[in-house]
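Only one protein chain is missing; all other protein chains are in place.
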Amino acid sequence: MPSVQITWVAGRSAEQKRKIAQRVTQALVEEGKAKIENVHVTFHDLPATDYAEAGVMVADQKRTA
Amino acid sequence: MPSVQITWVAGRSAEQKRKIAQRVTQALVEEGKAKIENVHVTFHDLPATDYAEAGVMVADQKRTA
Amino acid sequence: MPSVQITWVAGRSAEQKRKIAQRVTQALVEEGKAKIENVHVTFHDLPATDYAEAGVMVADQKRTA
Amino acid sequence: MPSVQITWVAGRSAEQKRKIAQRVTQALVEEGKAKIENVHVTFHDLPATDYAEAGVMVADQKRTA
Amino acid sequence: MPSVQITWVAGRSAEQKRKIAQRVTQALVEEGKAKIENVHVTFHDLPATDYAEAGVMVADQKRTA
Partner (left out) sequence: MPSVQITWVAGRSAEQKRKIAQRVTQALVEEGKAKIENVHVTFHDLPATDYAEAGVMVADQKRTA
């Protein structure tokens, strides 16, 4: 532990995810005393038609983030 | 908040998800005093080979729902 | 299926959750053709110190929703 | 209930998942007194670029498991 | 990986969970070629007022499972 699950709309590159996984893992080790070998980080990429904010699908918003 | 994660077997249209996201968001705002701009709803579509009920994959059931 | 997981800061009554579970279930049955007996809805109540929006814990915000 | 969510890197066959779903369901019924018809098991297959252990993506590790 | 998240209504003993974690882990190792040291299993115990099936809270059902 810990297990970290990140859910968002697809669109980030493998390199962006790689950096995020590193920084999230570092934060947990440095601030939370987690053992690095036990930190799991997963990315759940969703289509913009499968993520709603304020009742509106991201696909139907003006922006794409 | 709140974050709502809906997991099911793929097969619903974008329009069906759009309506469900609206109704779920309304329910949380009207009954749960959530602030609408903070309500996130995500749909996690799975293949029928990745969802089991009663130990049987949906793909192996007679029905597809 | 579907499985619905609702995560938020604790503070809603059993009656509020009961109504939300009913409305979410209805939405999935009516709009998504889900079989009612297979709809699972879970509420994950978190302390306000365990939910952050925009990098700020709800406990540290001016509001409590 | 219960709902079981299994998240890993894609690569297992439908037959492997079928057996795992059966065994997980049996364990919950036999050890946990769950009612079999209420046990839901879902598999969330991720690309190896979306799962990090110890801050390193599985795609960047020497092994693929 | 894999990460396994089991969500249900509270009421099982530590011993029951211990056995379930063992059996679930074994199933993933034996059937899914998972490396045992990477298997994480978490139990999310909910009050019976926080888990609904078919739109009805477990707390409001005749049975408690």
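Chains here go by letter, A, B, C, D and E, matching the order in which they are written, and residues are numbered from 1 within each.
Definition applied: a contact is a pair of C-beta atoms (placed from the backbone, for glycine too) under 8 Å apart; a residue touches a chain by one contact, two chains touch by 3 or more.
What you are looking at is a predicted structure, and each value in this text was computed from that prediction instead of being measured.
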item	value
Among the chains presented, those that the missing one touches	A, B, C, E
Residue among E:M1, E:A21 or E:V58 that touches the chain left out of view	E:A21
Residues in chain E touching the chain absent from view	5, 14, 17-18, 21-22, 25-26, 36-45
For chain A, residues in touch with the removed chain	1-9, 12, 16-17, 19-20, 23-24, 26-28, 31-35, 38, 51, 53, 58, 65
Residues in chain C touching the chain absent from view	7, 44, 46, 49-57, 59-60
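Following the convention adopted for this analysis, only the chains that are shown with their structure count from here on.
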item	value
Third chains touching both chain D and chain C	B, E
Label of the chain whose CA centroid is most distant from the centroid of chain E	A
Selected pair, out of C-E, A-E or C-D, that shares over half of its residue contact pairs with B-D	C-E
Which of A-B and A-E has more C-beta pairs touching across its chains	A-B
From chain D, the most remote chain by mean C-alpha position	C
Centre distance in Å when chain A and chain E are each reduced to the mean of their C-alpha atoms	24
Centroid spacing, where centroids are CA-atom means, of chain D and chain E in whole angstrom	12
Multi-chain contact sites of chain D, meaning residues that touch two or more partners	1, 3, 5, 7, 17, 26, 38, 40, 42, 44, 51, 53
Chain contact topology (line, ring, star, complete or other)	other
All chain pairs that touch each other	A-B, A-D, A-E, B-C, B-D, C-D, C-E, D-E
